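With one protein chain removed, the remaining protein chains of the complex are shown where they sit.
In this document, chain identifiers A and B correspond to the written order of the chains, with residue numbering beginning at 1 in each.
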Amino acid sequence: MKPAPFDLVRPREIAAAVALLAAAGDGAKVMAGGQSFGPMLNLRLATPSLVVDISGIAALKTAREEPDAVVYGALVTHADVEDGRVPDAGAHLLKRVASGIAYRAVRNRGTMGGSLCHADPAADWVNALSALGAQVEIAGPSGRRWLALQEFLTGALSVALGEGDLLVAVRVPKVPASARFGYVKHCRKVGEFAHAVGALLVDPAAGTARALMGAIDAPPLVLADARDLFGGRIDADFAARFDAAAAAAALHEAGVIDPVDRHVHVEVLRRAVRQADGLFSPDTRSAA
Amino acid sequence: MNAPIRVSGAARTLALTLNGRAVAAEVEPRTNLADFVRDTLDATGTHIGCEHGVCGACTVLVDGEPARACLSFAAACAGAQVTTIEGLDDDAVTAELRAAFNREHALQCGFCTPGMLVSSRDLVLRLAEPDEARIRLGLAGNLCRCTGYAGIVKAVASVIADRRARGIAAGTAPRPLGPVGARAGAGAEAAASLKTPEAVRATPAPPARAADFTPAHSFAQSFDLAFPKARVFALFADIREVAACLPGAVVDEMPDLEHVVGGMKVKLGPISTTFRGTARVTRNADTFSGVILGAGGDGRSATQGEICYRVLDGAMPGTARVELTVGYTLKGPLAQFGRPGLVREVAGRLIADFAAHLDARLKGAPAPAATDGGLNPLRLLLSLLAQRLKALFGR
Partner (left out) sequence: MDVTAPGEGVGARLPRKEDDRLMRGRGQYIADIRLPGMQDVAFVRSPLAHARIRAIHVPEDLKGRVFTAADLNGVKPIRAVSGLPGFKVSEQPALAADKVRQVGELIAVCVAPTRAEAEDMAARVELDLEELPALHDMLEAKKPGAALVHEHWGDNVFLETLVNVNIEAAFDAPVKVSRTISTARQCMAPIEGRGTVVHLDHRMDQLVVHTASQMPHIVRSGLAECLGLDEGQIRVISPDVGGGFGYKAILLAEEICLGWLARRLGTPVRWLEDRREHLTANANCREHHYEITLYAERDGTLRGIDCEASVDSGAYSAYPFSACLEAAQVASILPGPYDFPAYRCRTWSVATNKCPILPYRGVARTGVCFALEVALDALAAELGLTPEVVRFKNLVRPEQMPFDNITKKHFDSGDYPEVLTRALAVIDPDKVRARQIKGEPDGRRIGLGLSIYCEQGAHGTSVYSGWGIPMVPGHEQAGARLTPDGGLELRVGVHSHGQSLETTLAQVAHEILGIPVARTRVFYGDTAMTPYSTGSWGSRVMVMAGGAVATACTELSERIRRIGAHMLQADLAEVRFAAGRVIGPHGDVGVNEIAHTWYRRPQDLPTDVDGGGLEVISGYKPVRDSGTFSYAAHAVVVAVDPEIGEVEILDYVIVEDGGVLVNPMVVDGQIIGGLAQGIGTALYEEMRFDSSGQPLASTLADYLLPGAPEVPAPFIGHMETPSPYTRFGVKGIGEGGAIAPPAAIANAVNDALRPLGVEMLHSPVTPRRIVEKVLAARAARARRSAA
């Protein structure tokens, strides 16, 4: 189980990486921490002619706080978030998600940017950051641009990166103090990929809620205005009004036609709702 | 700007520090750190159990932190400090762990043990309390098939308890952001690209074909077009036209009206392959239906697929409804993953693209520029595969 041969190049700057990618075209692949790409290479499922290893680019190993957001460089690792080496967009919120990704040895090299570019529907950052309304910054041959994460994720393992494009940063809006977050994933064993992810960002004070159902074999289903899941309004008693049928209908609409799958996704979201409501301990097995 | 460091498919010299000693050796880009320390540097204490990051047997310290040696390419760790089990002989924490492992019968065959000790050492340093549940979570990335973990958990807990009792606090050492081991590769020099010899690339093999095809997976989809049934059906008669609506499809030749020889370049995330093969096209003008039955291979995996289409009158006069049944079977390494995921959502998206392209074609627009979309059983297969693969790559 050894990779097919490839060339490896380690640019030191973003511009160099972009130039390399633009020049190399289709046969080139970006590698950040390599924790998702590495297995695909080892299994010879991916056989690029050139691997552009961006892990040496210092400019991507940054994090900065803005008034209402935190911007993470693409190479911030899961462990960087877990250990608090970068600011958290919500109190211990990303930290909790990060600590539930795979295993520590993987988290020490796996990166936020790499995970988003891999765009696995079951991945934690894909789901958690979609629930939080993140944006990504892309550097390409024609300059830089920002894209909502939901627009960036175009399908399973599929993202809106053109030739020469590189994801360089992730901007996560700060979660207001009045808001609460529930994030639950359903796995058969610890560290396994999720079979269902449910997330709810709810602000009873503001009367808003954003819900997500993920790991549905496609980019996550995000309900940016989730009031319909709670009888049309968000207040202190929102959790008691969780409308499973409405969630199931949304899943059906999104193409989840298997009733067992649908049931499980709704139940996992229900647990995220309870967690956001503080009724469900965040330390259960199914929580991150 | 600094020139990028390029390591070609041929071996280049790599320098790093192994167990406190500076080492330099030739390495191919595809060589992972585990193979490098084992085969090149003869440090065989690091074991290889799965080569895809799940079992943890290869866990080593990179810049002082646990990392999977099987998922770290050696060339990407130029300049890093690598510590394997051999380098922990005199490490105080590891010595305490060894005593505890021995006392608690925390190993049997010993194969997982080096990686287990590396991860255990990290837990001892980081966990404030000997909390059993957290220790178990922390060891989840190191599989042991012999012990049932009870002795390991006890051993780790005892070392944590003992150290905290001695006043040694838990904590993580300060470190820079980013993947451990990832430096800019100081000392390596820019090299011209050496093309990997074409000879070592996999060449496509002729597909294996079954006489009677019963697809292992199938699904149905339909879409509407604002053109009359007959015109839509006529378009389906021109296989080159249909292929033009399938991005990645190439028609090499049509030996006769019923047969097509060609290929399909398929790209999904980092997976990129070209299936080459043949298809047989049959039509029934009486029922406005047809079947495209194809088989192809990329040298290692083989696929067969069929698209049955039927053109019906649409709901509105002058419109048509196309019903598709897509069936396929995939064999070989690409097929051998655990999760028969549902592709309906993906299929729906692709069929929407296909319908748009057909629509454009009927309106006389030029063949669509290559995009990511397109109806293509092979693409669907790869989409299915993507669902299956998330087992591995859900990180």
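Miscellaneous remarks
The working rule: a residue touches a chain if its C-beta (ideal position, glycine included) is under 8 Å from a C-beta of that chain, and two chains touch if they have at least 3 such contacts.
Fair warning: this is a prediction, and the values are worked out from it, not measured in the lab.
When the whole complex is considered, the residue among B:Cys50, B:Val261 or B:Cys308 that touches the unshown chain is B:Cys50. Here the missing chain is touched by one residue of B:Thr59, B:Gln81 or B:Thr113, and it is B:Thr113. Only one of B:Leu33, B:Ile152, B:Cys245 or B:Val322 touches the chain withheld from this view, namely B:Ile152.
Contact with the omitted chain, checked across B:Val242, B:Ala302, B:Ala320 or B:Leu362, is made by B:Ala302. Taking the whole complex into account, chain B touches the unshown chain at residues 28, 30-31, 38-39, 42-52, 54-55, 57, 84-86, 89, 98, 101-103, 105, 107-114, 117, 133, 135-137, 139-154, 199-200, 202-203, 205-206, 208-210, 214, 216, 299-302, 329-333, 335-340, 388, 391-392.
Where chain A meets the missing chain, the touching residues are 1-5, 39, 43-44, 186, 188-193, 195-196, 259-260, 263-264, 267-268, 280, 285-286.
Operating definition for what follows: only the chains that are shown with their structure count from here on.
Centre-to-centre spacing of chain A and chain B amounts to 17 Å, using the average Cα coordinate of each chain. Partner chain A is touched in their complex by these residues of chain B: 1-9, 28-30, 32, 35, 51-53, 56, 59, 62, 65-68, 70-73, 75-76, 78, 119, 122, 136-138, 140-142, 172, 175-185, 188, 193-196, 200-202, 267-273, 300, 333-334, 341-346, 348-349, 372, 383, 386-387, 389-395. Those residues of chain A that touch chain B in the complex are listed here as 1-13, 15-17, 20, 26, 29, 31-51, 53, 55-56, 58, 60-63, 73, 75-80, 83, 85-86, 101-106, 108-111, 115, 118-124, 154-158, 189-194, 215-218, 254-258, 261.
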